[in-house]
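Pasting in a structure now, in structure tokens, and then I'll have a few things to ask.
Of the protein chains in this complex, all but one are displayed in their positions.
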Amino acid sequence: MEFFAQQFINGLTLGSIYGLIALGYTMVFGIIGMVNFAHGDVFMLSSFIALIFFLILTTWLGLTSVALVFLIVLIVAMVLTALWGWAIERVAYRPLRGSFRLAPLISAIGVSIFLSNFVQVVQGARNKPVPPLVRDVIVLYQNEQYTVTLSYKQAIIMTTTALLLAGFWYLVQRTSFGRAQRACEQDRRMAALLGINVDRTISLTFVLGAALAAVAGTLYLLYYGVVSFSDGFVPGVKAFTAAVLGGIGSLPGAVLGGLIIGLIETFWSAYFSIEYKDVAAFLILIVVLIFKPSGILGRPEVEKV
Amino acid sequence: MVQGSTIGRATPTVAARATSALPEMIKDAALFALVTLGLSIPVVAYRTDLGQGTGLGLTGRWGLVAGLCAAVFVLRLAQRLVLGEVSRRRDARTLAQAESTAPARLARPGRIIGPLTLGVALTLPLLAALGSGGLSEGRYWIDLGILILTYVMLGWGLNIVVGLAGLLDLGYVAFYAVGAYSYALLSTVFGLSFWVCLPLAGLFAAGFGVLLGFPVLRLRGDYLAIVTLAFGEIIRLVLINWVDFSGGSAGLSSIPRASFFGIPFTAGEGGFASVFGLAFNPMHRVVFLYYLILVLALVTNLVTLRMRRLPLGRAWEALREDEIACRSLGIDTTITKLSAFALGAMFAGFAGSFFAVRQGFVSPESFNFLESAIILAIVVLGGMGSQLGVAVAAIAMVGAPELLRNLGFLKAVFGEGFDPNEYRLLLFGLAMVAMMVWRPRGLISERTPSVRLGARAR
Partner (left out) sequence: MMQVTGLHATGLARLATLQDEPPAAMPGGPADPILVVDHLTMRFGGLTAVGDVSFKVGRGDITALIGPNGAGKTTVFNCITGFYKPTEGMIRLRQEGGETYLLERLPGHDVNRLARVARTFQNIRLFPQMTVLENLLVAMHKPLMRASAFSLAGILGLPGYRRAQEEAIAKAAAWIARIGLTHRADEPAGDLPYGDQRRLEIARAMCTEPVLLCLDEPAAGLNPRESADLNTLLRLIRDEFGTSVLLIEHDMSVVMQISDRIVVLDYGIKIADGTPDAIRNDTRVIAAYLGVDDEEVAAVEAEVGLTGTSA
């Protein structure tokens, strides 16, 4: 039971990160119907941005306040990654609207290959470790055999995720951008006719998705304390799995899917085999796509003839 | 009742904007440079390195950032100027002649490049030997030829799936792996010869193709792509973790080498050299392997070209164009897709068993997603569906970086540590995007009809 509780906490932490990335997939899919294959690599890139600013702040500027460093790194990473998201959409996806149906996906694969190799070229191929920012843990429960703990790191990750999700939810539900975004999702042509700037709305969607990925990237760095240029691929696929599982296009679905995938992965590793944890995630993806492509909270698709 | 979902949009085309004045262009280029600056902070500006001690050190590289921004500024300006000029000329030309003669112009280079490439491919060992003064000295070239031809074959195989049938397969390398491990296991465990294993490997790979394809082929295009990717990763992860079966990450080694239809390439009595009365040369085996992959690749090409003219091949292309129309014409789309998938997988299986026999060693490392992406990039860059385009793209993408690596002057310019291979994938990625933006139908985009009415006696 104690073991289970500990794994549950670990799973939720991991799931928060997946959920944040999954939101980027699901928003882009909702609005332009494309799988943004490069999103995982945007996440990886944001991790690097966070890493470098963390080093600048701690080693060069000598900041010692953990909260301040974390906040600055988070904000800078979000802003700069959002710029990447904007630039990628502008260069690689926007010219393809109206091209043949596989073009955006192929372009996105190109961006994905470019990003991971770009980071490899400019930052080198080796793993980049950072000294742990926070080490403290909160002991939730203790007996002779087990200690169930919630580390500060995990607490920070869950709190940040919850706060940002609340803000994000407000943005999508209550602001004019959110309205425009939802309108474009339903009918892009009609939205354009009603005077919504569709291009700008799509751009903003990418910016927002990238910013959320940056949050995930920063938290990932905080949690694992190491990042490498190839770290975008597997979390990217898992987050996509989360988005599909939750019902692609559905925002609560993405978060829910992320949490489920995080929990499944953690429990699978804990109880079955850690070697096959990625296989588990990929299998879920295949099974969901085959048997319930609309996911848990998604709308079923009607074929248009 | 249900409207088509084409989205009308007004894009300010490059051509329309290009006619604007120079100051505006400079402003635009400056904006591009500014964005580049923003993107370069901090991933380009500071490099992280494991320095002395335990932590990471930072190295500032603002000179590189400045250079990058300047390059983007100049390139953007040049692009605007050139595109403006091009579009002006194009306008003039369209006014002058109503009907464009594009197909005739595009067909011609194909007619020359095709046979030329084939000629070089057929005589490469000879050319290499003559060019470098001996068979052994020419080994580098022959090995490079083998490498390129392997990718040409994989590209042609994937072209059946992606180019003809329009199914985006991101896990193609899985079938390559199935072929390689089939040969490796069949030959080491059961002692079967290469010529028995080759068709078996193809059949196994095709079988896997059917097994995967059956449930997933009714998924929409991009879901299919992701599922094939997941499948490819699963195969690789299983190969890594199922140590008893596949040897795990260490892979399988001491795989029997290819023989000349039963005659081994050994120095002693009964070896290839002594049977044919030649002096023993280890290069005989390399040359044999070269011709083996050449024949395999050409068979792939021939079958593909033949299939295009058959009802099944036409159904593949029709499926790529409009699946719903296919169904209304009585074509079983699942079976049709499955056949393309299986045939593509079969050729990957052949290529895989060639890979195993050439290396004498297989490990899961060789079959990661990047490999799938490279093969896909070759198909995309070659122009989906064009056989010659795929061959040209494979030569350019696999051969060129390999050649560049050995050019001395590049090292003189970029410093001693310069390795073009590092930039190869970077350029792959960029090229894929550029291709989709500017030439979505590929470098060689003209489609040749599979049958003509005009050419027949009427």
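In order of appearance the chains are A and B, and numbering begins at 1 in each one.
By definition in this document, a residue touches a chain if its C-beta (ideal position, glycine included) is under 8 Å from a C-beta of that chain, and two chains touch if they have at least 3 such contacts.
From a predicted model like this one, the values you see are computed outputs, not experimental measurements.
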| item | value |
| --- | --- |
| Contacting the left-out chain in the complete assembly, out of B:D28, B:E317 or B:E422 | B:E317 |
| Among B:M307, B:A373 or B:V437, the residue in touch with the chain that has been omitted | B:M307 |
| Option from B:Q79, B:S274, B:T333 or B:Q359 whose C-beta touches the chain left out | B:T333 |
| Touch list for chain B against the chain that is not drawn | 1-4, 303, 306-307, 309-315, 317-318, 321-322, 324-333, 339, 447, 449-454, 456 |
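Methods note: only the chains that are shown with their structure count from here on.
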| item | value |
| --- | --- |
| Sites on chain B touched by chain A in the complex | 2, 4-9, 11, 35, 38-39, 41-44, 46-50, 54-56, 58, 166, 168, 170, 215-216, 219, 221-223, 225-227, 229-231, 233-234, 237-238, 240-241, 324, 369-370, 373, 376-377, 380, 422-423, 425-426, 428-433, 435-437, 440 |
| Chain B-facing residues of chain A, complex | 34-35, 45, 48-49, 51-53, 55-56, 59-60, 80, 83-84, 87, 91-92, 95-107, 109-115, 117-124, 126, 128-131, 188-189, 192, 198, 233, 237, 240, 273, 275-276, 278-279, 282-283, 285-286, 289-290, 293, 303-305 |
